[in-house]
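Below, a portion of the complex is reproduced, with chain positions unchanged.
Letters are used for the chains, namely A, B and C, taken in the order the chains are written, and counting of residues starts over at 1 for each.
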Amino acid sequence: MFSIRTDLAVEAREIYKKSNKREVPGVKVDVEEEKDSIKITTVEIENEVGAKIIGKPVGTYITMEVPKIRHYDADFHDELSKSLAKQLCKIVQLKENQTALIVGLGNWNVTPDSLGPKVVSKLMITRHLKQYMPDQIEEGIYSVCAISPGVLGITGIETAEIIQGIIEKIKPDVLIAIDALSSRKMERVISTIQLGNTGISPGSGVGNKRMELTQNSLGIPVIAIGVPTVVDAATMSNDTIDLMIDTLIEQSKDNKEFYNMLKKVNKEEKYGMIREILNPYIGDLMVTPKEIDSLIEDMSKIIANGINICLHPAIELKDVNRYVH
Amino acid sequence: MFSIRTDLAVEAREIYKKSNKREVPGVKVDVEEEKDSIKITTVEIENEVGAKIIGKPVGTYITMEVPKIRHYDADFHDELSKSLAKQLCKIVQLKENQTALIVGLGNWNVTPDSLGPKVVSKLMITRHLKQYMPDQIEEGIYSVCAISPGVLGITGIETAEIIQGIIEKIKPDVLIAIDALSSRKMERVISTIQLGNTGISPGSGVGNKRMELTQNSLGIPVIAIGVPTVVDAATMSNDTIDLMIDTLIEQSKDNKEFYNMLKKVNKEEKYGMIREILNPYIGDLMVTPKEIDSLIEDMSKIIANGINICLHPAIELKDVNRYVH
Amino acid sequence: MFSIRTDLAVEAREIYKKSNKREVPGVKVDVEEEKDSIKITTVEIENEVGAKIIGKPVGTYITMEVPKIRHYDADFHDELSKSLAKQLCKIVQLKENQTALIVGLGNWNVTPDSLGPKVVSKLMITRHLKQYMPDQIEEGIYSVCAISPGVLGITGIETAEIIQGIIEKIKPDVLIAIDALSSRKMERVISTIQLGNTGISPGSGVGNKRMELTQNSLGIPVIAIGVPTVVDAATMSNDTIDLMIDTLIEQSKDNKEFYNMLKKVNKEEKYGMIREILNPYIGDLMVTPKEIDSLIEDMSKIIANGINICLHPAIELKDVNRYVH
């Protein structure tokens, strides 16, 4: 039994299933298609066996795969916000008089890591209005506050310390953290959204984050929303090599056995070798789509609206576009 | 005896002195000129009598008046950073093993209110390095961390709550808050820097801030660095009217007495009337220099470098420019 | 007979009408209300008499007054784009095989002067597609290209020279220039849109522009779209003084005659005096709404979509939001 290193539960499950020709034990999977273009996979990790294989704590992981997202279409983006709101509401439901704290993780100076702060900038913030002028707030608008704390290199303070300090002061009932992830597959970049109800553990995300943001460390439920925004350079080289070898095997008659041998080089060993080769650059280099700026802008709006719709039951998308700015 | 409403101690003192032809009681004033172009006025409020007149708590207020600042000259800006560091070090001195938390107040989406966040983005942040790799940090580099918490409308959380939460978590020894102020004089905009050791009280600043950031509320010394970045629209109209009447009196022979009468209209009454007239617009309108974006950029660099030089005794300006980014 | 100095034809006409109690001779005016919240005034200057009074060449000037625009409401903004498209199409109609060049005037580094460049960044640009892959472009999508040339201080080249050079090279059939204007009334700022078919003459706009962009100088029809984004500081002081005097007259019983006398100070003389008083600051200072950044963003989207809908008959707003980015 081995643990698969990836930020996405759905990816870990796929890799296991491919090698073992069966479902991960201790894991329940449900797949549904919405409107032809949104594939929603719910991975329910039910016990420690499943948790160990998937490499994530017992809990619920909902992955929305939406290749179409990268072709700009405002109507589809609106649909997606609604669909995201529906999934998000399965794992978080604010009640009257409860408060949600939304945290935009990541570094706003590095475009692919700026998703979280960008989402926060588009949220419908209401906690202060509920507090200072409760009569003027419609029913069904709940108390939401938000912060983008920055990263360790910018503040000199662990993000978890900032979050803990604020939580102890304002006592929210749930925390929703938005984070940019690194993907092992090029086609997932800015086209997959993962929701999870087990928070964020050290080592995830685009930057080198050491914090733990979990119910255990913070005392309140922690929902994580993650989107892959970069590809790991080693992964890209690795995948290219695999594809190249496959092509060589197909095309050649003679050297087939050599290539087959090359192919059999232990996968993890090969990946490790590539990482080592790229090591002087890997901390440095990132692989992103060229239009990363506008893709991040779009995705942050989709997620912000999904959160707005889910947390404020009185709000429909139309209203979100009308009131939020 | 009356209290004078302005963010600047030096302005309040001037107004009093002009009307009363004498120094404010309970206040000690020292003026020095540096390099012909930096006028430094230290207002020491010694007791409650002075405090009531000036409208600020007992403490030290250092005002640097630098009209030349608005003509871009990198060398002069460097001089000014050093001069600011010298003044700042009179009211704050970090010791080995102590930590300073710098807070950039204000809204980064409103250019004239973005001074604080801009300063924070240019600071030399070291707390995490001192913590995780103390051996690699030279002597004389002290522990500095920083945050720009945003404003109430953006976060839904009172700035003071965020700051308190962080302070309780990381226990810094001193807090330095940077804030954009509103000036009553057009010529002060982005050409005056005020340092004070009594923190920030409700109602100051460009935005509508309600927080108190003082030793009383936070438990550690609070240094405030403020710079006027906008002129109050009512003030501008009021000053223009006064200037106009003066001109009319000078020019006319006939109507002199009428104008004199107009001039005698109680000052506060006139100002109140203008505020009322402008009321539908006043929340809305701000008067700024046209080149506000680049002026804020320059000023934030000057202040950040002043802080960097003051807090890290091992650092000279040359090094700041070399290492900080 | 005197000429009234303002960028807005509708303002000049109002001032004349107020003083003279009759319509401007040589001018035809039509007013319509759309959806309760859009007031459209069409000023048709029919001859040189009217032209001299209004201070603008013979031609058509359509002013849309939309106070509601400053309260963000996405649906209303969409309505406004459609309404603008309708008005714009009264003075410009592209034909199959014709090309429109859109020019975004102004300085992108000065927020209130950045309207033009912001509009250009949101246009549906098609000239290159029509040229290189005509088969893939639907019918009713016409040839549109655009540039934001910057201002003299940034390029060292007169804007008119750049535009002339490009026109001689690519031979468009019509030019549409978007410009930020200075208003004499606070309530017009970012809530009035002026369309005109006589181009742009020297001295208009927020910055100190000397160029002429007219059919005369460029050889093709020139449509101008202008929006006031700043208030002149002298105007604001002047208006405040007038309002103050009115208030004083109403309130006082005694000094009424003095105030009346003050009021009678020749209007232009008073304005001139204020300009002189403010002179050291006037080049420098601008009066804008606090939320100028987001207001410019909204207005630029409204205008860009209006142009998109007008120039591409196959396009509806829904499609614009879908395809344009």
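Note that in this section a contact is a pair of C-beta atoms (placed from the backbone, for glycine too) under 8 Å apart; a residue touches a chain by one contact, two chains touch by 3 or more.
Nothing here was measured: the structure is a model prediction, and the numbers come from that model.
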Fill in: Assembly copy number, counted for this structure file with 3 shown
4
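By our rule, only the chains that are shown with their structure count from here on.
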Practice prompt. Could you report, rounded to a multiple of 5°, the rotation needed to superpose chain A's C-alpha atoms on chain C?
Written response: 180
Practice prompt. Determine whether chain A and chain B, two copies of the same sequence, contact each other through the same residue numbers or different ones, counting it as same when over half of the numbers at the interface appear on both sides.
Written response: same
Response to the item:
chain B to chain C, mean C-alpha position gap in Å, rounds to 37
Fill in: Intercentroid distance (Cα basis), chain B paired with chain A, Å
41
Worksheet entry | Shared-contact residues (touching 2 or more other chains) in chain A | none
Response to the item:
Listed in rising order, the residues of chain A that touch chain B in the complex are 121, 125-129, 143-150, 152-158, 161-162, 164-170
Practice prompt. Using the touch definition up top, name the residues of chain C that touch chain B in the complex.
Written response: 109-111, 186-187, 231, 233, 236-237, 240-241, 243-244, 247-248, 255, 258-259, 261-262, 265, 270, 273-274, 277-278, 281, 283-291, 293-294
